[in-house]
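Showing just some of the chains, left in place.
By letter and in written order, the chains are A, B and C; residue numbering begins at 1 in each of them.
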Amino acid sequence: MPAERPTLSRVLSEYGIGAAFVLELTLFSVLSPHFATVDNLLNVTLQTSITAIIAVGMTFVILTAGIDLSVGSIVALSGVLTTVVLRADLPVPLAYAAGLGAGLLFGVLSGTAAGIFVTKFRITPFIVTLALMTIWRGTAFVITEGRPVWELPEGFSEIARARVSFLPLPTLIMIVVFALAHFVLTRTKFGRYVYAVGGNSEAARLAGIRTDRVLIQVYVLSGLLSALSGILLASRVNSGQPNAGLMYELDVIAAVVVGGTSLFGGRGTVIGTLIGSLLIGVLRNGLNLMNVESYVQQVVVGVVILLAVMMDRLRKR
Amino acid sequence: SGGAKGEGEKTIGVALLTRGHVFYRDLEAGLRSEAQKKKYDLVITSAEFDLGKQISQIEDFVTRKVDAIIVCPVDSRGIGPGIRKANDAGIPVFTADITATEGAVVSHIASDNIAGGRLAGEYLAKALHGKGKVAIINHPAVTSVLDRVQGFKEALSAHPHISIVADVNGQGVRDKALQAATDVLQAHTDLDAIFGINDDSALGALDAVEQFRREGVIIVGYDATPPAADAILRATALKADVVQYPTVIGTTTIQTIADFFSGREVPPIVPVQVGIIDKTALEKTANQGAN
Amino acid sequence: MASPLLAMTGIVKEYPGVRALDRVDFDLYAGEVHCLVGENGAGKSTLMKILGGAVQMDGGTIAIDGRQTVINSPVDAQRLGIGVIYQDFRLVDELNVAENIVLGQEPAGYGFLTALDRKAEHRRAREVLALLGESLDTRVSAGFLSAAKRQIVEIAKALSRNVRILVMDEPSASLSDHELNNLFAIIRRLKSEGVGVIYISHRLEEIFSIGDRVTILRDGSRVETGAVQGMDRRTLIRLMVGRELEQEFPKEDCTPGREILRVENLKAGMLKDISFSLREGEIFGIAGLVGAGRSELAHVLFGARSRDSGSVQLNGEDFDPQSPGEAIEAGCGLLSEDRNRYGLILQMNIRENVTLSNLRELVRGLVVDRRSERTVAERFAGQLKIKAPSVEVSVETLSGGNRQKVILARWLFTRSKLLIFDEPTAGIDVGAKREIYLLMNDLVRRGIGVIMISSDLSELLGMCDRIAVMCNGRITGILQRQEATQEAILSLATQFAEAEDYAG
């Protein structure tokens, strides 16, 4: 995890997938006149921001050799909870505080629950978070009876639509989250412990690290960031959708792993995750821009992911 | 449930296609409200687009010896073996919304998706004065959607100056539809209209259009769920919606079954009206409601 | 003389930043024991990995029976009759002892669907273990075994193959004399059967009791090859480290201060009635045969395992840590015997491994101060002579002994009041051992209490103020430095063994 100033060329060689990403950008610029416009590139970052933010939490979890399948359902339920509370008859600033608070708090609680099951009951993260995934999804449907929550206060949809100078707010949030996460992972004690626990949890425990606490913290982080994404998504679609975030878990894990993080823990970076997320986001965007048929798109996405990772491996030989 | 059944009390098994879409929530609501009136017990399951799962659910109904089964098939042909199982056990089967082509079905209660798609196409053609570029926010993994798109394209084929420039997969859910629609708007700055294969798709497209502040793009949706109706009334880019009456499909289905139980003859196909509504139509019904 | 069984000539191996082997020549005759010695990181294991097909050489040739051959994979090596006991254990934790011993030698025929004869496998495994004087339960999963037992299985695995060339890379690092004698008996028998044995060890007395010839490597180059007979310990050490080494055990007398640890009637798992105490500035040795319970005692004291009853006081206060974290906070450190499994984070670099247990001290504000962290790591790397291009290289690339030094550095950096060293010098070369002893002197001088668990009796005798001897989970005696002799320890170490065996 060396992290001196990352220059472009350093990033490319270290985060191997970077070269594939640059190639992808170049290709789409040539192939579609609509691709390399400021507007579209901002658009891609806006679209990617939702899953990319989740991918940050997932990176922490996977670095500890865990996995979090509940992210997509947390997106849905946090969006639902936030919007439900927003609809309640509260004065405006309070409604927002309570709404956003409810969504984020739920993410934290879900993460805490996951962490406790993983550490105190020693249940494998896959099962714990799979169970939470179906439980939260079911709950979102029970609460809403399967209908979207709508008729929200005027300003809510502005959150995702706002711009800070030219940057969409979700993009800005994504950048901040990545920067913080990079800092935490490479510079702080907690980050170091995350790598240690993922690398060899028994050795980490014997080195005096409270491994259980570290594990709970990463699941809380993942829950919190998923909830944050869920709220942003709800704002984007100006409603709480119980079916939001379906299958996000696979997309997000794919981004993390394409970005070079090992599912066996102890190895990986959030910069890799950022590139992985963007690589996949740009791919979808580019193929849509080029009007590639949706069935064919699936095939192309699979092939490109395989090629990108292969390029990375061959170069590292 | 599970206890001894009183005289006249009937249990009906329902195998829905999904419960993740508002259309089916309405259909289900129709089923429930009518069943409550008739004092029927409903056992509602949902296959979530998984045919194998749906067949298993029908098998579970057969095991339970329900008095009738309602299916919204994941696939018209594929559901055949499940229906035959029910046939073998002598349990009457009704289909709602989507037909079954194999096995014996007492009655099919539905609106016609191809016709609905055609309505959407014709509305757009008129609104565009026979000329323009159109995109489809599709979800081509579901038969009913394939039918809608087929009807839509048929209607447009009569208008040579209208071209379909994009056909993207929004997976029928609002967040994914938003993403797909955003890309379409990026690629086609001169887009005139969008057809969303259901309301989540149409509303996702609306989110995109509003976020781009793209004037002049019109959207037609499908299902006329409350949020969509609201958007139409607010004079947004969403101009019209194909209405099926899922609640009516639900209530009609139960009524048909009631008729069947009471020994009356029921028709093999019970049509439920489809239509298309726009702001004017909505305002009219609203006024009628007020009167 | 007949052509050698094995001739490796001009072997070169490069790793990024290190030339691990620089045109090394090495040969081996049938029926001889050829020892290979050298400092940590000299290239011994690398040479043997090349022979075993585990890694590929960058230059040089290998001839067997005078015929040049290519060894591209472990399969090739096996086909040529080469068996290797690797320094870092290569057992499959999930398989049981018998399955590990016969792994890769399952009967041929019917392709991969060949049915296995499990009874025969267990029989075969027991036979081989019996040769080593061991009666391990062959149905136990390898993951449950202690370091020493794993070592024995590793040896059995190699012995179970009919090999012509047997490589043993530090087989004795965690064995006690008892097991070692059995091992030597086997080696002698193999010799008489015409097997060529390559033996690597840092315990030089072993070289003199079993070796015929010895080759010394230094910094990837061969320094000398000669008959063991003509060589004495001093010369050998001089050739290895490149200078004279005065006094192998630089024990300093240090007047013990207050009592810092008191253990009374401790019971836990196999441990019974453990009582002893330790004073500031004291080096307290614990001797015993493999499986006597020494490591278990260490783990219990350190809070890594729970205790059943008894009391422990650290600095006069009750000490019952529920986790290693608590123990470390209270000023107790444990260097575990199995560095790869329970010590190092292999993916991390040297710097990160060294500072892991005491990051707190390096945090400024929110962040770990990279500069001072690096200074700390470099200081220890220098002090312990860790051989690596920089402290930023991953510990995965280090030689066995250098890995051990990294883990040692971690505990030196924690400023504990009580340090428990479980086999601290396993795999460490003579020169570095002496550095470690000097460091221990340093620690005691600062008033730290040291418990040293070791299977190397001469080291215990050389460095400890008192030596407790354990057998079957009990302390059978505690000897003062003056009264401690090899014989006295051995007799205490076997005191209950037989009696309990019958009882059990």
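Throughout what follows, contacts are C-beta pairs under 8 Å (C-beta built on N, C-alpha and C of every residue); 3 or more make two chains touch, one makes a residue touch a chain.
Note that the structure is a prediction, hence the values are computed from the model and not measured.
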item	value
Overall composition (this structure file), stated as a label formula	A x2, B x1, C x1
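FYI, only the chains that are shown with their structure count from here on.
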item	value
Chain pair showing more contacts of the two, A-B and A-C	A-B
Inter-centroid spacing, subunit B versus subunit A (mean Cα positions, whole Å)	32
Cα-centroid distance, subunit A relative to subunit C, in whole angstrom	44
Residues of subunit A touching at least two other chains	none
Residues within subunit B bordering two or more other chains	none
Contact footprint of subunit B on subunit A as seen in their complex	32, 34, 37, 39-40, 43, 46-47, 50, 141, 145-148, 150-151, 161, 233, 236-239, 241-246, 284-285, 288-291, 293-295, 297
Touch list for subunit B against partner subunit A, complex	19-22, 24-25, 28, 138, 140, 165-169, 171, 173-175, 178-180, 182-184, 186-187, 189, 200, 203-204, 207, 211, 225-227, 230
Residues of subunit A defined as touching subunit C within the complex	1-2, 183, 187-189, 192, 195-196, 199-200, 202-210, 266-267
